[in-house]
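For this view, one protein chain was removed and the others were kept in their places.
What follows is chain A.
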């Protein structure tokens, strides 16, 4: 693993505000990790002091909690529930409005949205990989989504390579982390006394040049490399392979799906936190005036009955079939649809499952059951 570009510089910890100011000077709204309601989520960042210093997350199946940390670092934690997904694929979004005139004419108008250039600080490698997967889905020809495109193009991404993975993380096994390799404008290695900043795009290089940083010395470079290597080594979970297509599709009738269904509540939390899940529902909301109706799309989950409803029948009526759909879509059919697994190893579905179902353990159990 290496730092992606040769253009790099050392930013002392006290100088982090210079980076934030430089982004703001380029008219970006700056957002980054903030502690809110007991979790680290993205919010508006005015200064480096807003970043979550002195806390870290404790995660395990079915559990996420913040705890005090003695480290004087801003990024010594692993991802909270929120990924980049809501910034590009909105949880709820108006697609169009229709209205009827008194003479019975019907008109349609596209939803207009002012899109603000946004810089995101603290993006993790797994979430960059997930964003790239969402790009493959939403920007696919012949119907690339223009709203997604516009919001995507307005993003400036400042990655921070992971040094403190959670117990639930397994990005090393999916090949998506802990070091961000591409997809960012700037990437930071956090070390004891500050950051090594590298550029990953032309606009990132321009911001970096403007900061006029001294080159990082060898000792700091070594510390950075050691930090991500230790993060990879610290991960205790893993998927057994980056291509589980055959393994899972040979086991579509395994009794193990029933065993998971005995625990799974079909609540859909896993799909809500997953940074690659793209399912959504569309529906009309008529205004009370009876004239205007708005057409929305909103995140949906394959764990709902409505997801597979056809008048009179629900195709995936049982939890067994829904969990099978989620896992085989994520780990098998994504290969057919988008050329790789749909899982980036972020571990969110493990931490945020109310009953602590762990997909890595379920895959291992399924594989052990033999083909069925």
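FYI, a contact is a pair of C-beta atoms (placed from the backbone, for glycine too) under 8 Å apart; a residue touches a chain by one contact, two chains touch by 3 or more; residues count from 1.
Here is the rule we go by: contacts and distances are computed from a predicted model.
Within the choices "FAD-binding protein", "Acyl-CoA synthetase FdrA", "SWIM zinc finger family protein" or "Cytochrome-c3 hydrogenase gamma chain", the name that UniProt assigns to the complex's undisplayed chain is "Cytochrome-c3 hydrogenase gamma chain". One of A:146, A:210 or A:255 touches the chain omitted from the figure, and that residue is A:146.
Only one residue in the set A:12, A:265, A:315 or A:364 touches the chain that does not appear here, and it is A:315. Of the candidate positions A:47, A:115 or A:246, contact with the hidden chain is made by A:115. The omitted chain makes contact with just one of the residues A:36, A:92 or A:107: A:107.
Residues of chain A in contact with the chain left out of this view: 95-96, 98, 100, 104-108, 110-113, 115, 137-138, 140, 143-147, 150, 249, 252-253, 278-284, 286, 290, 293, 295, 297, 300, 302, 306-312, 315-318, 320-321, 324-325, 329, 332-333, 336-337.
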